[in-house]
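Here is the structure we will look at.
Every protein chain but one is kept in place in this view of the complex.
All chains are identified by letter, namely A, B and C, in their written order; residue positions are counted from 1 within each chain.
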Amino acid sequence: MREIFPVAPYPYTFGRYHEPIARVKPEETVVLYTEDCFEGKVHSEQDLPSKVAGKYLNPQTGPIYVEGAAPGDTLAVHIHDVTVTRDWAVSAQIPFFGGLTATTMTRTLQDPLPEKVWIYRRQEDGRFAYSDRFSIAPHPFMGTIGTAPDIEALSALTPFTHGGNMDVPDVKAGNTVYLPVNVPGAYFSTGDCHVAQGEGEACGVALEISGKVTLSFSLIKNHPIAWPRIESPQEIMTVGSARPMEDAARIAYTELVLWLEGEYGFEKWDAYQLASQAGKLYVGNMVDTYYSLVAKLSKEYLTAR
Amino acid sequence: MREIFPVAPYPYTFGRYHEPIARVKPEETVVLYTEDCFEGKVHSEQDLPSKVAGKYLNPQTGPIYVEGAAPGDTLAVHIHDVTVTRDWAVSAQIPFFGGLTATTMTRTLQDPLPEKVWIYRRQEDGRFAYSDRFSIAPHPFMGTIGTAPDIEALSALTPFTHGGNMDVPDVKAGNTVYLPVNVPGAYFSTGDCHVAQGEGEACGVALEISGKVTLSFSLIKNHPIAWPRIESPQEIMTVGSARPMEDAARIAYTELVLWLEGEYGFEKWDAYQLASQAGKLYVGNMVDTYYSLVAKLSKEYLTAR
Amino acid sequence: MREIFPVAPYPYTFGRYHEPIARVKPEETVVLYTEDCFEGKVHSEQDLPSKVAGKYLNPQTGPIYVEGAAPGDTLAVHIHDVTVTRDWAVSAQIPFFGGLTATTMTRTLQDPLPEKVWIYRRQEDGRFAYSDRFSIAPHPFMGTIGTAPDIEALSALTPFTHGGNMDVPDVKAGNTVYLPVNVPGAYFSTGDCHVAQGEGEACGVALEISGKVTLSFSLIKNHPIAWPRIESPQEIMTVGSARPMEDAARIAYTELVLWLEGEYGFEKWDAYQLASQAGKLYVGNMVDTYYSLVAKLSKEYLTAR
Partner (left out) sequence: MREIFPVAPYPYTFGRYHEPIARVKPEETVVLYTEDCFEGKVHSEQDLPSKVAGKYLNPQTGPIYVEGAAPGDTLAVHIHDVTVTRDWAVSAQIPFFGGLTATTMTRTLQDPLPEKVWIYRRQEDGRFAYSDRFSIAPHPFMGTIGTAPDIEALSALTPFTHGGNMDVPDVKAGNTVYLPVNVPGAYFSTGDCHVAQGEGEACGVALEISGKVTLSFSLIKNHPIAWPRIESPQEIMTVGSARPMEDAARIAYTELVLWLEGEYGFEKWDAYQLASQAGKLYVGNMVDTYYSLVAKLSKEYLTAR
């Protein structure tokens, strides 16, 4: 199986302006290695990100040129496996970043929260423990996954229509992520592996770790989508990323309704009604430049008709 | 067991200005009957709410004067059972109300969505079916539950610090809801039973139904809480209700962090860290005057220390 | 001229639940005296509001029962004069309140800003000076002005459809404020005089002062309005109060467009177009429970047709 490693200087944007580091054919299974969000520079509780981390966060592995991908297609990314490649993870409290603090976007005149680092170590039972205080069960996923926007180059800290830094735990092994193709070759990138993260990623930093992800691509030709979609064996999901957060919720549920109408034969108002009574809606992140919300519906409603 | 029925003219607010309809002692188990949000006036797809419903929605059963409750106490409401009292439920699409439409608060110059009613009938398997198109598994809960605010009278359509119209599916049998006591006797009310509802309640109207709820109260004396909390056998939960939605998320997680710090012995930043990695965050409603978000944490993290 | 004084215990809500303190006929001119937001309890820089102020802020002078006012009418409040009744004003920085700090609604885990009081003294030139550091030209207006909501009792800190705590500097002498009548007699109240305030009222506390306001009422029978309107000799204005702030902007401009369409003969899309090219839109407050935005249009556009 072909292995693809990130190439320094790493891209810190999603866009068409970086040269592809690999070309992959549809249906070819490849393994991508990813750096953690700090490029592995934060090793201990003494390594404050403001001192040791670089200027940019979330180095990407990519862009990958997907053969045959053309604007107007949808890129289906089948995630076969997500494995972490080390036995420790790092989280942190970063000044003016996170969900329960003023930030560079939600400005106040208050002092920041203290900068702090947490190091988690893998235990024998596989859980990641922070000293003897608590431990978290692993559920690895990719924090960033996306294609290039059309003409913009968007920071790898931003989730938007192209995917990007959604921080959605359902971007995990066994699931398929659907992304819009905006440029020839799609220019796919991924990174920012999390071995665990709560919904909302409240402090803004998950259990950050290096990883390897095994995936393959399919193309759905001439079938544009407006926002990312995810499919698990049990559910269909849509992701909206926006501010304020209700706009992300509106996008997620509107896309779910239109998906039910467009591909599953529901009349529009019945689709809205069904989503209202059977949909789930959780917060992927409440900390990034846009908030990401995930709407989902069990597939039982798709086959019950 | 004492049964308490709603008394017309029903209260459509949470506040101290209505006379209590009953006095209940702590630990006494009572059964409250509740009208549906339309007072049962919408029976068929021809009964458009704009034609047949009254001026106000969400009639409350209450206020209940809880003996001994004083400002600064917390009222623990133990929900032993929620049973629906009829075999059909109603949902609707109401002009300029709901999550995927302009509303009276999010104004635009567009035309409204069409007004429409859905009638669901209970099937033999217990699910509630809309014609032959889809059916929803029952998971009954109370859409409104709350105490009186201090000096305000807030619409029964509003969720806020006192509880109210949170539309949170975890307000269900087996769980305990904690509410602040702001006035002597607490002035507890509940209503708006839903036999099912998706997260977010996207169209603004769940499977509305009349119900009966069996509950008892406990008082935690001199122990104020700022926002409602919920406890299930497996989880602790906090509810924040605000606009924009990120403010509801901030409230919910801040309250969870402070709860972990105040009552479970966590250092504050560890509590924030734990909530970031193990918390869940879902949308109760994205349609009411304030949006309600629920943060939750598994009790395994409370006992693991 | 009849003088009406505030009556203790003062109302701290807008609602139908307080007994009127006076009955006034349409076209009768009356003088209302108002307490400052702190009931005059903050006199010096040592008087921290958390220590000396009462539990509630913004005591109201009212309710005034306006003879003949009925639900569905509009109450026109003609403000003939606003005069301050003392030679000093007070402002303050209050923990977790204001525009550039986390608040009880926009929660974070940060420490509050320091609590502080500023005392301003009237100089010979009429300006209000804070020590020798800066002085503000007086432009007195009423921070709160409103009628009773239908069934709710809303805090005097809240602006909404009934008016209330809008903190809009155009509520001043020479202007007319139009308010919806929701209950028989309208139950008009006013208070919270500001001798000066910047747009947005960034720290949440203006130059607070006791005042007297001379006004008369007219009734526009059977002519409901959805939100407050203001008319100056030169401009028509609409006020929207909501969160997030864009919802307040949407309300203000939608109401302006509908006003142009409904009463000035504009076709709807032309009205939207005109508001887009000639409207003004400023922030009254960015600190209250809802934010208040004011849209305005010069009357030159009304007569030019």
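Assume a contact is a pair of C-beta atoms (placed from the backbone, for glycine too) under 8 Å apart; a residue touches a chain by one contact, two chains touch by 3 or more.
None of the values given here were measured: they were computed from a predicted structure.
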Selected from C:Gly54, C:Pro71, C:Gly126 or C:Gly198 as touching the chain missing from the view: C:Gly198
Option from A:Val7, A:Val31, A:Val52 or A:Ala153 whose C-beta touches the chain left out: A:Ala153
Which of B:Leu100, B:Val177, B:Ala196 or B:Leu274 contacts the chain that the document leaves out: B:Leu100
Residue among A:Phe97, A:Phe188, A:Trp259 or A:Tyr272 touching the omitted chain: A:Tyr272
Residues of subunit B (touch criterion as defined above) contacting the omitted chain: 100-102, 106-113, 244
Positions on subunit A where the hidden chain makes contact: 12-13, 15, 17, 56, 104-109, 151-155, 226, 240, 242-244, 247, 250-251, 254, 257, 268, 272
Residue numbers in subunit C that touch the chain omitted from display: 91, 93, 99-100, 113-114, 116, 118, 130, 133-136, 196-207, 243-246, 249-250, 253-254, 257, 269-270, 272-283, 286, 291, 293, 295, 301, 304-305
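Here, only the chains that are shown with their structure count from here on.
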Most distant chain from subunit C by Cα centroid: A
Classification of the subunit A:subunit B interface as same or different, half of numbers criterion: same
Distance between the centres, which are taken as Cα means, of subunit C and subunit A, whole angstrom: 46
Rounded Å distance between subunit A and subunit B, as computed from the means of their C-alpha atoms: 32
Overlap residues in subunit C, where contacts from two or more other chains coincide: 106-109, 244
